[in-house]
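Only one protein chain is missing; all other protein chains are in place.
Each chain gets a letter, A and B, in the order it is written, and its residues are counted from 1.
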Amino acid sequence: MLYVQVLVNGLLLGGLYACIAAGFSLVWGVLNVINILHGSFVVLGAYLAFFAYTALGIHPYLFAPIAALVLFGLGYAIQYTVVNRVIEAPVLVTMTATFGLALLLDNIMLVAFKADFRKINLVPPLGVVDVGKLVPGLNVVVPVDRLASMLFALLFVALLYLLLRRTAVGRAIVAVRMDRYAATLMGVDPTVIFALTFGIGAALAGAAGALLSPIFPISPLAATSYLGKAFVTCVLGGLGSVSGVLVGGLLLGVLESFGAIFLGPEHALTLSFSVLIIFLLFRPSGLMGKRGFV
Amino acid sequence: MRRALLLGGLAVLALALAALPFMSGNYLVRLATIAFMYVVLASSWNIIGGLAGYPSFASAAFFGLGAYGSAIVRAHAALPLAWCAGALTASLFALLIGPAILRLRGHYFAVASLVLAPVLRELVNGATDLTGGGMGLTLPGSTALSVDATARLYYAVMLAAAVGTVLFTILILSSRLGWALRCIEQNEDASTVLGVNTLTAKVAAFVASAAPAGLAGAIYATWIGYIDPTDVFDDLLSVKPIVMAFLGGVGTIAGPVFGAAIFVALEELVWRNVLNFHAGILGIIIVCLLVFIPGGLGSFRHAAARVRALASKQTNGTARVRSAA
Partner (left out) sequence: MRFLRPRVGAMLRSQPHRRRMLALALAALGLFLASHVQAENSAIRIGAPLPLTGALSPEGLKLQQGYELWKDVVNAAGGINVGGTKRLVEIVYYDYQSATPKAVQLAEKLATDDKVDFMFSPFGSGATKAASTVSERYGIPTIAPTASSAEVYDQGYKNLFGTFTDNSTLSEPMTDIAKAKAPKVQRIAILARNDLYPLALGQEFEKSGKKRGFEIVYFGKYAINTLDHASALTEIKGANPDWIVATGYINDMILIRKQMADLGAKAQVVTMINAPAYQEFIDATGPLAENVTSATWWHPAEHYQSKDAFGSTEHYTELFQNKFKSLPDFTNATGSASGVVLQMAIEKAGSTDRAKVREALAAGGFDTFFGPLSFNAAGQATSYVPPVFQIQRGKAVVIYPDAIKAGDLQLGVQ
């Protein structure tokens, strides 16, 4: 029964990881930019949700789309004004540039919000579902807030999928991802598409932050942890696919959960990074990797 | 004429560096020692990152391994032996892991090298018997020397390490390996056609990059006298050398040296004048640097032109096609 609970824990955690990683994967896949800012975007989304809840009483799940909208604006602006200028440069340059931006944003948040850890306490709390009561003999509990956050995150990822598949903008993004030169010839302006993509990536991060605000403590210091999870999730699942993010996140969550049981909690992180290196070596495209981000 | 100027300049610099520890307080000596440490890190990164063009974030891993290697050996052996042990530990690690991760390119290599330090940090944290885990390791201090003498000793040792690393880079650059690395940097697939054994060359560069970084970690450990995993496997130790190399000019010999010196001075300046927003300002400096002077300060003229171009009109850098990483 322990293992069933651990599996459930892992899947729920994995859902949250997918939620954190979706925007990161999109930006990496389409722009070929490793966005170190991503973790800070998630934290900013969480802060916005925190203040919306404590000051205005807006539920973080309702606030998630608003956080997404705000972060979209910020992301679009950052890409248009800064990142677009170095987008043609090698990996290191774009990565270091976003690292510099992350230093800046983290420091701004540190000064503005202080580093004290905060968290949203939903009143009333969402509680837990005791599966044992529904299915006799199956003694497993499921925390409702994690489940709800995961489902909402899936909703956002599904929306992203539809956006990419069904709209002109989405098709333009996919086109740029597949062949930038050809897309330019077809009349697509990559500069705008890049900014849109970066904005959507930031929006997903903002929504994720809002959804996670009742679950994880909020602080600028959490940014690097989120970024690390996004990294591993993307590599495990494969870049450039919505399903890859989901599979990667779930795989990572389950791996960490069982790793903590068999190797001890102190080695969960080591395990996930080791698996990441193994994946890079033997299956660099990840489990579901393909071009085009759909 | 230029050669004479260069030699004269070098002579003056050498004289100034030799005089510094006797002319100033211990803090300035310490700051200079740190600058030398970063010269070692930036120059050694330059071997794999600049010459071969492989985006490595492994400096922190090498540095930390060097620190722990020397700290463990130092318990039983003299200082120079401990330093060698540090360099050796890092090189061996590079030799083992290099052939695996150097098959990867671009982003994938960057990510693989980036996670080395966190993995090692956790492993070192877990190996309590050998490393003291989270308790860290305290190294025996050199009680025989006075405060000033210790400061000067480490100044001299770190300076020697920096000069050694620069000479080592020159040596590599003028060797067949240097040529092979340049080929790889230009076009890895084509260099195979030219008869370059790319994997061997890359591993050699990786090891050559690891040894000085490990040495820096080793000297650092004996200098500070206390290390713990979060300090010596700090991710910033991977990022800063890259920024320094960019600041001075990637792939050149003098670039990382000047970059490190300027970066340390800038950091000190910002940090002194802004009590709790220095990280933010550092971020702004990094971004401006990359946006306006991507070739480093060595390419200052282009930067001025670029600033003018930006001021007059939005850049439209979309027509060019970048080869996929």
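Keep this in mind: a contact is a pair of C-beta atoms (placed from the backbone, for glycine too) under 8 Å apart; a residue touches a chain by one contact, two chains touch by 3 or more.
Fair warning: this is a prediction, and the values are worked out from it, not measured in the lab.
The chain that is not displayed touches the following shown chains in the complete assembly: A, B. Considering B:156, B:199 or B:279, the position touching the chain not shown turns out to be B:279 (whole complex). Only one residue from A:59, A:119 or A:171 touches the chain missing from this view: A:119.
The missing chain, though absent from the display, is touched by one residue of B:96, B:130, B:170 or B:190; that residue is B:170. Think of the hidden chain as still there; on subunit B it touches residues 2, 6, 9, 25-28, 30-31, 34, 122, 125-126, 133-136, 138, 141, 147, 150, 170, 173-174, 176, 178-179, 182-183, 194-195, 220, 224-226, 228, 230-231, 234, 236, 248-249, 252-255, 258, 261-262, 265-266, 268-269, 271-273, 275-276, 278-279, 297-301.
What subunit A contributes to its contact with the hidden chain is residues 2, 5-6, 9-10, 12-13, 107, 110, 114-119, 121, 123, 125, 128, 130, 141, 143, 145-146, 215-217, 219, 221-222, 224-225, 228-229, 253, 256-261, 264-270.
As a convention for this text, only the chains that are shown with their structure count from here on.
In this assembly, the C-alpha centroid of subunit A lies 31 Å from the C-alpha centroid of subunit B. The residues of subunit B lying in touch with subunit A in their complex are 49, 53, 55, 100-101, 103-104, 106-108, 110-112, 114-115, 118-119, 122-123, 125-126, 235, 239, 242-243, 246, 276-277, 279-280, 282-287, 290-291, 294, 310, 315-322, 324-325.
On subunit A, the positions that touch subunit B within their shared complex are 28, 32, 34, 82, 84-93, 95-97, 99-108, 110-111, 180-181, 184, 189-191, 224, 228, 231, 235, 266-267, 269-270, 273-274, 276-277, 280-281, 284.
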